[in-house]
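With one protein chain held back, the other chains of the complex are shown just where they sit.
Moving on to chain A:
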Amino acid sequence: MTRVDITERAAKVVKQLKAKHGDLIFHQSGGCCDGSAPMIFEKDDMYLDESDILLGEVEGVNFYMNQDQFEYWKHTHLTVDVTEGRGASFSLEIPLGLRFLIHSRLLTEAESSFFNSK
């Protein structure tokens, strides 16, 4: 069972970015403008600690979210997708004219008891 998945077209873009930049991470942003979107960075670009929750791995890339935000998200399953667009953040896909985005659904009962029963 997974908390986070990725669509085929998004996986393709991740592969392309890995070939160019090496190891990467996803971090889910919050807040205004380009917020509420997953951002992808070189692995060591962002300082992560125990306040960043590792939700899972997609296409060999760890997906993190800040603990505070996770509290409001933990009942949902996420799928990383990609669409045409522009973003003003530092996320590495932006120069390709693309933006990652998140599709969400509720966790199933089985998923929910697996992940959130502890």
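Just so we're on the same page, a contact is a pair of C-beta atoms (placed from the backbone, for glycine too) under 8 Å apart; a residue touches a chain by one contact, two chains touch by 3 or more; residues count from 1.
As a working rule, contacts and distances are computed from a predicted model.
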Original post:
According to its UniProt entry, is the unseen chain "ABC transporter ATP-binding protein", "Imelysin family protein", "NADH-quinone oxidoreductase subunit F" or "Aldehyde dehydrogenase"?
Top reply: "Aldehyde dehydrogenase"
Original post:
Considering the whole complex, which of A:Asp5, A:Asp34, A:Glu57 or A:Glu111 touches the chain not shown?
Top reply: A:Asp34
**OP:** Over the whole complex, note the residues of chain A touching the chain we left out.
**Re:** 27-37, 39, 41, 45-47, 66, 68-69, 72-73, 76, 83-92, 94-95, 97, 99, 101-106
